[in-house]
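The following block contains the structure, expressed as structure tokens.
Only one protein chain is missing from this complex, and each of the others stays in its spot.
Entry: subunit A
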Amino acid sequence: SAPAGAASGASNSQSRNAILVSRRQQGNPVLKFIRNVRWTFDDIVPDYVLGQSSCALYLSIRYHLLHPDYLYFRIRELQKNFRLRVVLCYVDEDVIKPLHEVTKTALLHDCSLLCAWSLEECARYLETIKMYENKPADNIQERTDQDYLSRLTSALTSVRHINKTDVVTLGSTFGSMASVMSASMEDLARCPGIGERKVKRLYDAFHEPFRRTSKQLRLSSVGIKPIQEAPK
């Protein structure tokens, strides 16, 4: 079989900015929905070439049901010519077994499986991967340029059940993060909307040590008691 279509197909500058589509895909309704990026037919091994080193194979669950071995042979054809090998699966049937087979085949043969539930979504994956070819990962990385309130929210909401309103309440009551952290249980309880449980959770988060230690001390203080003796 022919080596990677990417290099040979990209000979003219025009096709470098376009998705290359294998002639096998002729008649695939997904093509109608590729609108944000240009695409051209080309003689390539994968179904779609989405960049210098990315390609995609297209498969629908229904097709897989008819031709269970198809995917495996297509993946084998790809050889090792692409860094990113996407299997784009159009989930047109909500059945579990064929999807499992597709998943397993993709996973064991070094392909990233992307599932889409509409032709529009399939097309959008193709477009986006092409468009984002050289895009940094900022969008999915932790952002550092946050404003004060979002940072405060992000920190305090790590305590379960604390919501944004509670964050504003805590902030406006105590004035700063440091004072929130050193607030007494009573002070926390006096904030509107902060119930008993939230108070306890907050207080524990602030005052319980990061690492739980000194086992002996705890053992002797609690001991093992039968139920009826425990409550005061």
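Definition applied: a contact is a pair of C-beta atoms (placed from the backbone, for glycine too) under 8 Å apart; a residue touches a chain by one contact, two chains touch by 3 or more; residues count from 1.
In this section, contacts and distances are computed from a predicted model.
Colleague: Refer to UniProt and select, among "Mitochondrial inner membrane protease subunit 1-like isoform X2", "Sorting nexin-30", "ERCC4 domain-containing protein" or "Cell cycle control protein", the name of the complex member that is left out.
Modeller: This omitted chain is identified in its UniProt record as "ERCC4 domain-containing protein".
Colleague: Taking the entire complex into account, which one of A:Gln25, A:Asn81 or A:Thr173 touches the absent chain?
Modeller: That would be A:Thr173, which touches the missing chain.
Colleague: In the full complex, which of A:Arg38, A:Arg62 or A:Arg83 touches the chain missing from this view?
Modeller: Counting the whole complex, the residue in contact with the absent chain is A:Arg83.
Colleague: Where does subunit A touch the missing chain, residue by residue?
Modeller: 35-36, 54, 83-86, 91, 94, 96, 99-100, 103-104, 106-107, 110-121, 124-125, 127-129, 131-133, 135, 137, 139-144, 148-149, 151-152, 154-156, 158-160, 163-165, 167-169, 171-179, 181-182, 186, 189-190, 192-193, 195-197, 199, 201, 204-213, 215, 218-219, 222, 224-227, 230-232
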